[in-house]
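Note that one protein chain of the assembly has been removed; the remaining protein chains are unaltered in position.
Note that the chains take the letters A and B in the order they are written out, and that residue 1 is the start of every chain.
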Amino acid sequence: MDEQRTAEAGKGRSAEPSGGEDDLLQELVAYLRDQRTELREEWAQRISDAELLQVMSDEEIFSEATEVYDNYVDALETGSIENLQAYARELSERIIPRGVETDEVLGIVLLLRDVLARSLFARYQEDLGLLNRILDSYEPAANRIAVTVGVSFVEERERVIHDQQEAIRELSTPVLQVRDRLLILPIIGVLDTARARQLTEQLLGSIRDNRATVVVIDITGVATIDRTVANHLVQTVEASRLMGASTILTGLSPDIAQTLVDLGVDLGMMKTVGDLQGGLEEAERLAGYRAGDADDAETS
Amino acid sequence: MADEVRVRIDSDADLVTARAQARAMAERVGFPRPDPTLIATAISEIARNIIAHAGQGEIVLEPFEDGNRFGIVVTAVDHGPGIRDVEAAMRDDVSGRGGLGLGLPGARRLMDDFELRSDSETGTTVTMRKWRYRDELARLREERSRRA
Partner (left out) sequence: MSVAILRQGDVLIASVQSDLSDTQVLELRHELAVLVGRHRARGIVIDVSALDVIDSFVTRALRAIVLTARLRGADTIIVGIAPDVAIAMVQFRLNLEPLRVALDLDEALAMLDHRGRRDTEDGR
């Protein structure tokens, strides 16, 4: 851990010749292992006082705390991040489904850092020079541990969220055939580029499979879309036109309408209607179910 | 250079081959739809350019992996007279047909990376790439940072 020593101004080290950096590290690690029971309990108490990990029982907290403590001290000793990352990821996998949040994980790691630091203060307070050197060893290592655990947790959480989104995506976006040659595609929720792409595939495939000449895409359930997705939506409408189907967009929020305008989309060309009901009526007219002027599907 | 596919471009029948090979490799490499069609279309344009302006040349298709990304690199080479005004060639004209009718801006729009080098001595080389994230998580991150 020698290389981790930061040369911070104001640390003020006395010329203590007792032992090199490695020896110091070994010493503090040995001390932390020796104090394991007391420090772990103090930490658990602090966690409870801070009202963290409330979704877990005392026994669970104790058992996890033991493992975290041991891994923490191991990481201090070896400087190995890989083991710690693996452990942190595995821990995250366990506690994320329980509902543990990011701030809690960061909170408890920082509490452990503080508990250990305080105990080092207590032990070495007689010798400020030595204390400073001990802290020079401890602090960078402890901070790196905090970052590693935090990042691992966050990444694991992102993975879980992503998996959930995938699952939802697959279930959602039904295509409804309401009449012969008329399809409705109701979209609810977040419309990102992945979903937009899937939507396009589904829509165009449905047009072909169901021989639809009119499609109503209802985005009442979508609050906002970014420019890329908006662009994608426009291209989808144009592509469906090339297949011989007309597309009507209904339920545009003011926000989305603005995004489309900003993109330079000619909303006149795009056939948007306020609400789904109006859209359906227009669609039926287009599909020839109602009296009224039906345009032929043109490419422009 | 394993997995590389070379298609000689001599006559317009070779365009059919080039399109088919491009599609086959794109599907083999794992591109989701509609990417194989986009790639084949871009290659069709570039290959036709070779015939129209140089008479003959070659297209090389090669899969690639780059950390979190996988994709295809297309290199189209001819030793013809070169494109004199590259800028004009890459510009869309008003009718939307692509500058000088070369279809280059269109091909660029279908691909992710596009590079054109041309001079009267060595000819023209077009290098295009299309790629996807192997890890969906990386794609999610990229999307998030783009939104920020």
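By definition in this document, contacts are C-beta pairs under 8 Å (C-beta built on N, C-alpha and C of every residue); 3 or more make two chains touch, one makes a residue touch a chain.
All values derive from a computational prediction rather than experimental measurement.
A.B. asks: Can you say which of A:Leu110, A:Ala146, A:Met243 or A:Ala257 touches the chain missing from this structure?
C.D. replies: A:Met243
A.B. asks: Out of A:Gln35, A:Asn71, A:Thr213 or A:Thr250, which residue would touch the omitted chain in the full complex?
C.D. replies: Answer from the full complex: A:Thr213 touches the omitted chain.
A.B. asks: Please output the residues of chain B touching the missing chain, sorted low to high.
C.D. replies: That gives, for chain B, the contact residues 12-13, 15-16, 19-20, 23, 33-34, 36-38, 40-41, 44-45, 48, 92, 95-98, 101, 103, 106-107, 109-110.
A.B. asks: Take the complete complex as the reference. Which residues in chain A touch the chain that isn't displayed?
C.D. replies: Residue positions of chain A that touch the missing chain: 200-201, 204-205, 207-208, 211-213, 235, 238-245, 296-300.
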